[in-house]
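The complex is shown incomplete by one protein chain, all other protein chains being positioned as in the whole.
Showing subunit A:
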Amino acid sequence: MGIRIKHAGLLTTVQDRGRLGYRQQGIIAGGGMDDFALRAANLLVGNEAGAAVLEATLIGPKLIFEQDALIAICGGNLSPTVHGIAVPLWRPVYIKAGNELSFGACVAGARAYIAAAGGVDVPLVMGSRSTYTRAAIGGFEGRALKAGDVVAIGEGASETLFYWEQEAGDRQDAAPFFAASWSIGSEGRPFYRKNPVIRFVPGRHFDAFTEGSRKHFLQSDFRISTQLDRMGYRLEGPRLGTEAALEPISEAVSMGTIQVPAGGSPIILMADHQTIGGYPKIAQVATVDLPLLAQAKPGETIRFKQITRQKSEELYIKHELQMQRLSMFIVIRYREER
C-alpha cells in the first residue's frame, strides 16, 4: 500500500526540510530545494510543515495511488493530471485508490512538491528523511525513485484527513479525485516568475572584486547554464574577478552562497551543496528568494539586486510570520467546512 512509481520522471526524490546538526561531520543539510512549496504542500494536507514529500524535477513522475490519499501539489506547474483531467495546484486534493497521477509538460517553474497526509513514510536517518544520494542514505533506499518502487504513506490521523474521508464517503459520484474549493492564492506565495530578480546581501569577499565585476554583478543578466543540479547552478555572463588573486581559507558555505571560482563564472550553491567551500564569496541570496531560484530552469536569465543585511532579515521575519498565518488560515478553513 502506498504510492507505486510507474515512471520516475527526470529526478524524483523524497525530501523534507533537511538534515540539521551534522554539517560539522561533512554531512550536507540537503532538503527540498523550494522550502516554501514543500511547507505549503504539507500544511494543506494537515501535516507538520517539515514532513517528507516527493520532489519532482522538470519532467514529473507517473504515480499510482494504491490507497485513497489526501494530497497537495505545490511549486512548479508540471501539468499534473488524473485520467486527463488537470489536477489543480496549491490546494488539497482527495485522490481515490487505483488512480494514476501523471505529470506532463513543465509549464511554469521547475520543481513540484507532492505531499500526502501522513507524510511519505521512509526511515529517519540522522533526524531526516531527505535523500542524500552521494552518501546513499536517507529518502527511499538512499537514491532517487525509479519505476517499480512503492513508497509508503504514513498514518494521517489529523482531523483534516478525517474530514476528507467523510466527504469522500458522502459523495456518490465516480470522480477519480476531487479538490477543495479554496487554495493558497498567488498573493500568499513567493513572486514566482520567469527570469526572476534575486535579492542578495554582499558576501564576505564582495569588496575584493574589481569595480567592473561588482558593476556587472549588479547590472548584467546571468544565464542559468545547463550545468545545474541540486548541488548548485553555474551561471553564464560577464566573467567576474577579484582585484588581486584571492584564495580564501576554506570555511562553511550555505544554500544561496554565490562563489566565484578562478574561471570567473559564478556558482550559486543550492540544497545539496558541500558543507565547506574555498572560493571567494561574492554574495549570499536572501533566504526568501531561494524558492525563486529553486523554480528557475536552465536557460533562464536572472538578475541580482543588492539589499542590506537588515532588509534581508526583515524579509525573512515577515515571510515566517506569513507562513504562520497561512498555517492558521488552513486550520480555520477546515473547521469552517465541517
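Throughout what follows, a residue touches a chain if its C-beta (ideal position, glycine included) is under 8 Å from a C-beta of that chain, and two chains touch if they have at least 3 such contacts; residues count from 1.
Simple rule for what comes next: contacts and distances are computed from a predicted model.
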| remark: Omitted chain per UniProt, picking from "NADH-quinone oxidoreductase subunit H", "Ger(X)C family spore germination protein", "Metal ABC transporter permease" or "Inhibitor of KinA", is "Inhibitor of KinA"
| said: Touch as defined at the start, partner being the missing chain; which of A:S102, A:T242 or A:T257 qualifies? | reply: A:T257
| Among A:R143, A:R204, A:R223 or A:K297, the residue in touch with the chain that has been omitted | A:R204
| remark: Touching the unshown chain, subunit A contributes residues 20-28, 125-126, 134-137, 201, 204, 249-254, 256-257, 274-276, 284-287, 309-318, 320-321
